[in-house]
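Apart from one protein chain that is not included, each protein chain of the complex appears where it belongs.
For chain A:
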Amino acid sequence: MELTATTSEPPGQVNDTALRLRTREYARQQRKDLRMDTTDALRFGLGQIKDKISELENLGIKDVQGMASRIKRRKHATEEDMYRLSHAFLQGNANINAFAEVQGATQVIVKELTGTHMQRQIEAAECLCNFSLGEAHVCEKITALAGSYLVTLLNSQEPRLKRSCLWTLGNILATCRKSANMLLQMQLATKLWKIYTLPSDDLRGYQEDAGICLYLIATHAASSISVDDRRHIAENLHKKQPAEPAAEYYMYIVFQLEIVSKERDLCAQHFQHLYDFFMANLNIGFNTSADKLRTVYGVRVLANMFAARPSVGQLELQLEQLVNVLNQLFALRDTSLTMDLMQLLKNLMDAQLLDNELVLEHLRVYA
């Protein structure tokens, strides 16, 4: 009786169906997310795929030229076309150059990237990511034709698309300075800083990729970064916390982009944030290159901060903590680090932030 009563009630049934559909949808989304996490691990360098997958279909220059001509003729690339091209690009530089030589073929991939079909957009972004494994002239071509879209799509809601764009941009930044300059004109640095400083509860983990891109900009194109971009980063320094992902790049980026310099007036909160970040982020072990990066550049940023001579009221320094950290760093007896530490000490003495005599008494510097 109860069963018939429930089945004869149409509104309840409708709700039940909607609920089931929603549950199915959540399950599908979860599967998709898990699959995405799995595909994250599947990244290969140029030619590396041949060693890893033996049953791979061998695609040569003629195949690539054929596919390029076909997509150009049709003015459209299917998911399968882009999949095959992606694989071909992974197999060698010759394939990449062959595709780059076909006039108008890259534009078709760009067209798919900017279309309204999400799956094809993702495939196009992944295809461009593999295409960016090519040499500087290839990266220049990608930047000229798709750079603005890659930067725009960093705001996309689709995680795989966003991540592919970040990877592509990373490859381009590492290859070609001219392309890096062009991308910086598209205000890439500001956009990357926004992603880099996303709160740590964002589980997608874009911060790591954005941090790498900023690291590459700081290494290869620091001089090309605009005043506006520098100002934006300076104003938003406090948004990155030491416990968040990719925090090891923070001090390197701040130092290389000269965020703390005599041309820029940082406010008291920013100075305090930099000091607190350094203290919290420090791992004196010097065991990994990440530890070394955060320590060496943290010392340099701190030295520059003291050179800016913040007033005593602006900074809350604890003498005991600072001296303790400096002693541990001097004890590492790394030549270049010791030189930076001496400069830091000199700037600290000149800034008169602490009792200089007391600092010198407690310091243990090795000859």
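Operating definition for what follows: a residue touches a chain if its C-beta (ideal position, glycine included) is under 8 Å from a C-beta of that chain, and two chains touch if they have at least 3 such contacts; residues count from 1.
Going forward, contacts and distances are computed from a predicted model.
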| item | value |
| --- | --- |
| Which of "Bromodomain associated domain-containing protein", "C2H2-type domain-containing protein", "Guanine nucleotide exchange factor MSS4" or "Vacuolar fusion protein MON1 homolog" matches, in UniProt, the chain that is not displayed | "C2H2-type domain-containing protein" |
| On chain A, residues whose C-beta touches the chain left out of the figure | 18, 21-22, 25, 29, 35, 39, 42-46, 49, 79-80, 82-83, 86-87, 89-90, 114, 116, 118-119, 123, 126, 129-130, 132-133, 144-145, 147-149, 151-153, 155-158, 164, 167, 170-171, 174-175, 182, 185-187, 190-191, 212, 215-216, 219, 222, 228, 232, 255-256, 258, 260-262, 289-290, 292-293, 296, 300, 303-304, 307, 333, 336, 338-340, 342-343, 345-347, 349-350, 360-361, 363-367 |
